[in-house]
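The complex is shown incomplete by one protein chain, all other protein chains being positioned as in the whole.
Naming follows writing order (A and B), and every chain is counted from residue 1.
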Amino acid sequence: MLVNVIVNQETKTFVCEPGDYLLDTLRAYNYLSVRRGCDNTSCGVCTVLLNGKPVPSCSVLTASVEGKSIITVEGIQAEAEKLGRHFGDEGADQCGYCNPSLALTVYAMKNDLFQPTEAEVREYLVGNLCRCTGYIQQERAIMKYLGDE
Amino acid sequence: MMKVVNHKIPSVDGLGVMKGRHAFTDDFSDKHSLFIKVLRSPHAYARIVSIDCEAAKQLPGVEMVITHNDVPRIPFTRAGQGYPEPSPHDKFVLDEYVRYVGDEVLAVAADSPETCDKALELIQVQYQVLTPILNFEEAVDNEIILHPEPEIHEMFPIGFEPKRNIAASYEMHVGDIENVLKKSDVVIEETFFTQAQAHAMMEPHTVNARIDYQERLILYSATQTPYHVRRIISQGLGIPLSKIRVIKPRVGGGFGGKQAIHGEMLVSLVTYKTGKPSKMIYTRKEVFESSYTRHPMRMDVRLGATKDGILEAIDFKVLSDTGAYGEHALTVFMVVGSKVLPLYNKVKSVRFYGDVVYTNHTPAGAFRGYGAIQGNFGLESAIDMLCEKLGMDPIEFRQKNMMKETETSPIFAIMGEGTEGTAMDMDTCKLEECVETGARLIDWYKKYPRIDMGDKVKSVGMAIAMQGSGIPFIDMGSATIKLNDDGFYNLLIGATDIGQGSDTVLAQIAAEELMTTIDKMIVYSSDTDLTPFDVGAYASSTTYVSGNAVWKAAKQMKAALIKEAARILKTTEEQIEFDGVTFQNEKEESISLVDLSNQITYSEDQKQLSVTSSYVGHKSPPPFMAGFIEIDIDKETGEIDIVDYVSVVDCGTTINPKLAEGQVNGAIVQGLGMAIFEDVKYSQTGKLISNSFLNYKIPTRLDINKLTTVFVDSYEESGPFGAKSVGEIGIDTPPAAFANAVYNALGIRIKELPITPEKILLALKEKETN
Partner (left out) sequence: MFVAEYVRPKNVEEAYQALIKDKKNLIIAGGAWMKLTKKSASKLISLEGLDLNKIVATEEMIEIGSMVTLREIETNENILNTCSGILSLACHNIMGINIRNIATIGGSVMARLAFSDIYPALLVLDASLVFYKSGEVSFADFLSHPNHDPDLLLGIRISRKAEAGYFRKVAITALDFAIVNLALSKTADSWRIAVGATPFIASLAIEAANYLDQYKELNDEIIQTAVNMALDEIKVSKNQRGSKEYRIELIKTYLKRGIRSVSEHVG
């Protein structure tokens, strides 16, 4: 089937099967920053923004996104760079496999919450698992990113 | 004054990875790869009687079905260690027997994952189901034998006795343990258990292969050990080493789980046979069920002390469960002793012994901490129990008995990893300062043992730990540095960055020595065709061993540059002064590095300046740390708040303080996972129930409130710019520190990990009714 979407502000038509999941379709179309971490919607690694909201692309059928907007980290490069610089300053990046999905969720949070506290930030991001960092340095970096501008 | 080392330089690759640049293994798979999926055993132990795969082979899109009849019968080990391996060669690519739920029965290669799934459904396998051994305490001399195959063997003596279900065994002692214990004023005897923790790195095991235009097999693999992978594939499949190239791109976390080989054998086989590119990505279930775990252990500990608190004897007996195959069986077991027991080096007698046994569980393998975390839980829990019996403050006891700078332990000379050890003195050991600083930061004397707060009780607990820095005389790392025109360098290393930041740290070492900035040190790891040999990322060896190789190479490059400068400035090498940017002679004539590099590249006496150095450690200086936890426990539910975890670490110079902090923080949280959250559950028939992130709970960011990580001043003469290792040390203390804090809070001692709220509450109820 054909699915018309807007990916990172570009109009696209995906050719896919009705049972295909967005994660696989996006990877097939070379959006390789979108990655698989688990099989059952429980790690956050595959997160993309669907109409501005973070969703697990592994569990969203491509067929269901007809007419919607998708943002991957390729679509928020300037913000990812700002966040990335804070990550660098805090030593918060390790393997980085999940960093694009975290960047997207943080970006969505910035629009969703007004001046969140550290506790609110943790609650918002709890679905993004990380096995490398122990989280604390990530959170320091994220608070600084939110404090910018 | 150092300009690059010991500075908080942002990692060289952080920005690109954050921005989603193509970096990881699957990003480089061929678009038209065959996909490989494995049919996995539903039984804990069975013989394959017959396989009917005709229907699957007829399915459009199916390229091949591989069974044990199609692979060479060469026993090998997937452990991913140096050669000869201290692990038994007890595994075939595919075998007639399957030995755990999730073991490989056969593989299908097809044009898509969906076709693979369909094909797998069409395959009929008849099994003769055998009775498994699921309790590792019943494995030795059981009438059921898990490895009767005649071809399997050890590479050198490791106590391998497959007829008794023993993969490895060992015994050592110093002094007469029974006698010393008999004479001790206070003796305790306790048994501890640890579970089969899962690595749970975010990137599943991923590998892909293709044949290049020189007819060679090229693999991209998410591995910690590209050179070992190349060697093992060559041995297992009989492909000449020269025909194989292994590229390690960015790796999404490893923690030891990617030291061993996983799908590499199957993709190599398929691509080599078909000539077509192929790939394999483990499902998360496969990562849990069919890769590796930490070795679960039973530890029987006896301690003896004088009544004024001098520790005199440690008797440590270990039973370790290696699961279906013996990867890292001996070496993990050895570390339980060799990187734990020297902490208390003043004892009159110490004994360490036991067996590593086969069972029908998911195999165990390398995992950050590598035995030290298990041993630390046993010993450091037992020490607190002894202190209780002595009526002594656990900090005071440790200060009296623990290892101090310039001291040694006889254990270092006796126990190595599979072979004899290496004697060494502790040229750096700041444990005293670690303990003192930690006690102050956690405010120990105000909070110890507990503060009652109504529904909740606050308490603190602590433990000390040590690790190593590479395996002396075995681990080798090397580095090549190459000068480019315009005066920047390439640093080519076999050391494998798996997310821990070694590319950055090694570039810092090179940049410091060459007095340049990090942007002029372009680092590349690792590719068996392009980068020099390195054993890989394990045994806390990268900063110390590979770092020393890089440092040597940088010094060599400096000498080569000065020689060129002397020639150009018409003087002797001794007369040249070099500040990283400009060379000057005694007459104050000078040439910049940029001009020199351009000149030797393009115009005069042209040459490529390039140096390669290697390093093998002659000792393994241990990093030390003291870990302190503060918790609040709900007395009516057992629920826990981790208020703070204070880590005070002696790892020598921190080459990059922020990345070092990240190593400790990540390890502390992984250790807390093992201590509290990560419960491993098997069904009665041996199926792993905790085989997904829904059923296996790693700590989330809501579970971690605060981590206080500090480094004490320390300079290890033998390390690059004074560094020791920092990758593993952080994981060791949380289980014991937490167990001790629970005891301090409620007076209950839990000796089996994980220590869940449920266990705490039920133990408390039991204590109250007694």
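Here is the rule we use: a residue touches a chain if its C-beta (ideal position, glycine included) is under 8 Å from a C-beta of that chain, and two chains touch if they have at least 3 such contacts.
In this text the structure is predicted, and so the values were computed from the model without any measurement.
Asks: With the missing chain put back, one of B:K3, B:H22, B:R440 or B:K765 would touch it. Which one?
Replies: Spelled out, the listed residue whose C-beta touches the missing chain is B:K765.
Asks: Among the options B:T274, B:Q599, B:N695 or B:T708, which residue touches the chain absent from this view?
Replies: Spelled out, the listed residue whose C-beta touches the missing chain is B:N695.
Asks: If the hidden chain were put back, which residues of chain A would touch it?
Replies: That gives, for chain A, the contact residues 1, 17-19, 21, 40-42, 44, 47, 50, 53-56, 58-61, 63-64, 66, 105, 123-129.
Asks: Which positions on chain B touch the chain that was left off?
Replies: Residues in contact with the chain left out: 114, 636-639, 677, 679, 681, 689-690, 693-695, 697-700, 702-703, 756-758, 761-762, 765.
Please note the rule applied: only the chains that are shown with their structure count from here on.
Asks: So how far apart, in whole Å, are chain A and chain B when each is placed at the average of its C-alpha atoms?
Replies: Chain centroid spacing, chain A to chain B, equals 29 Å.
Asks: Where on chain B is chain A touching in the complex?
Replies: 8, 10-11, 13-15, 17-24, 26-27, 199-204, 250-253, 255, 281, 283-285, 498-501, 656-659, 661-662, 665-670, 692-694, 698, 700-702, 704, 706-707
Asks: Mind listing the chain A positions that touch chain B in their complex?
Replies: Residues of chain A touching chain B: 27, 32-33, 35-40, 42-43, 45, 72-74, 77, 80-81, 83-85, 87-100, 103, 122-123, 125-126, 128-139.
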